[in-house]
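For reference, the structure is listed below as C-alpha cells.
For this depiction, one protein chain was excluded, whereas all remaining protein chains were kept in their positions.
Naming follows writing order (A and B), and every chain is counted from residue 1.
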C-alpha cells in the first residue's frame, strides 16, 4: 500500500496546473486553507467540492490514480467522520443503538469536517503532484525573499533543501546496498526482541552516517572549487516567470472565496 | 609558459604527521596534457589538492599561473581552473543536469542569458545535450562525469584537472569520458592534468609525472617512461600490454625491441618467425 502512496510524489506533465508558477500554487494553497473555513452549509460545501474536482480535472491526472494514492488518508477521514457522528450532540436524534444516539448535528458536522479534510488534502496533493520538488523549493525561496532583510538565511535554507532533494535517491540506494550487505553477513532485521532489533539497526546506521559525512565533505570541496561563496553576488539559473494565468488563478480563488463569504453572511 | 610550477614542494597534513610530499619540483607548460601517476598513497592526489588551493605547501612554493595561493587570490585562481573529482555522485550539486552545469556560473554571477548559452554549449561539447532535465540518479557514472566535465569547463578555464575522474567507472564510461577529454583537447587550448593509474590515460598524455612515496620520480614522455619498465613495476604501476609481452618473451629468450604499439610488435614477431 505504501508503494502506491502519492503524497509528496511528483508526476511530470504539461497541464495548465503543471505550467503554473510554483509561487502562485503555493499562495493558492495558503489562501485556500482560509477559503475552506468559510464554508458552513450544504450549498457552500458542495461548491467547495465542485471547485476541488474542477482543479483535479485541470491537472489532467486521472482521478482514480489520485483516489488510489490517497486511500490511507481516506481511512483517517472516515475515522474522523465516525468520531463526529458518535460524539457530537445536537438537533434531532436520527436513530439510537442501545445507549448510543446518533444526532442530526453529528452527522452533519462529521460530513462537513470530512469534506474540509478531503478538499485540503486533495489540493495540497495536487500541488506536489504537479510541481517538482525543486520548483517548490524555488517558489518557497522567492516567497520568503523579503525575510532576507531580517537576516533570515533564505538562500542557505533553499540550497539545503535542494541538496537534500538531490541526495534523497542516492541515500536510498545506499541504504538498500548497506542493508543487503549486512543481511548477507547474517544481520537479522525482522525477528527478535525490541532490543535485538534496535541493535540490528546499528550496523546500518553507522556506515550510512560515515558515508554521508564523506559525501558531504566531498560535496563541500566540489562546491568550493566551483566558486561557491554563499548567496551574495550569485545569479540564478532557475528562473520563475509570473504569467497572466498565475494572476488569473489567484483571482478565481479570491472570487470563489467572495462567493462563499457572501453565502455565509446571507445565511 | 608555465601554468603550474612547483619548487621543492613539501607537505604534511598536520605538523607532527608524516610528510606526504618531499621536495617535489616540476613545471607544467600551457597547452599540454599531463598525466600524474603513482599507486594509491604516492602523494599524487595531495598534489592535486595543493593545485586547487585546498591546502598550502608546508615548505617550498607552488605557483599557479605564476602566483602562490593567498587568501586574497584563491577565488581568482580557482576561476581559471576546472576540476573533476573521483566520485561521480559526490560532486553533482544540481537536481538536474542543466542545473548542475550552471552551478559554477551562478556562483560567479554570470547573467541569465549568457548562462543559458554556456550551459547548452558545454553540454553539446560533452554530448549530454539530450539530458538537460535528467536527474543524477537516472544517469550512469560515465554520464555524470561528463556532466561534471561540462560544469568544469563552463567558465572556459585555462586548466582542467581530472582527479582520478575515471577510476570508479565501467569500461564504457571510462572510454566515453576519455573521448570527451580528447575532443576537448583538440578543439580548445585548455591544459589538462589527469591524475590516474589507468595506462591508456597515460598514453594519451604529452608528459607524465611519476610519483612514489611523496617524491617525484621522474617527469618525462609516456614512451620514455615505459623504458623504466622494471622501476615502474617495483613501485606498483602496470606496464602496457606490449611491454609486458616483450618482458615475457625475453624470459623465453625471444628478444624483441620494446615497442609501444601492437603493430610494431606484430611486425617483429613476424620477422622472427620467417628468419628462423
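By our rule, a residue touches a chain if its C-beta (ideal position, glycine included) is under 8 Å from a C-beta of that chain, and two chains touch if they have at least 3 such contacts.
Going forward, contacts and distances are computed from a predicted model.
Novice: According to its UniProt entry, is the unseen chain "Energy-coupling factor transporter ATP-binding protein EcfA2", "AzlD domain-containing protein", "Small basic family protein" or "Ion-translocating oxidoreductase complex subunit B"?
Specialist: "Energy-coupling factor transporter ATP-binding protein EcfA2"
Novice: Have a look at B:40, B:76 or B:221 and name the one touching the chain we're not showing.
Specialist: B:40
Novice: Per the definition of touch given earlier, which of A:13, A:153 or A:207 contacts the omitted chain?
Specialist: Candidates A:13, A:153 or A:207; residue touching the omitted chain: A:207.
Novice: Please output the residues of chain B touching the missing chain, sorted low to high.
Specialist: Counting only chain B, the missing chain is touched by 39-41, 140, 167-168, 170-173, 197, 236-238, 241, 244-245, 248-249, 251-252, 254, 262-263, 265-267, 269-270, 272-274, 276.
Novice: Pick out the residues on chain A that sit against the missing chain.
Specialist: Here the touching residues of chain A are 3-4, 174, 177-178, 180-188, 190-191, 202-203, 206-207, 210-211.
As a working rule, only the chains that are shown with their structure count from here on.
Novice: Compute the distance, rounded to whole Å, between the mean C-alpha positions of chain A and chain B.
Specialist: 45
Novice: Using the touch definition up top, name the residues of chain B that touch chain A in the complex.
Specialist: Residues of chain B touching chain A: 52, 54, 75, 78-79, 81, 83, 85, 87, 89-96, 98-99, 102-112, 115-116, 119, 135-137, 151-152, 155.
Novice: Chain B touches which residues of chain A in the complex?
Specialist: Listed in rising order, the residues of chain A that touch chain B are 132-134, 162-163, 165-166, 169-170, 173, 214-215, 218-219, 221-229, 233-239.
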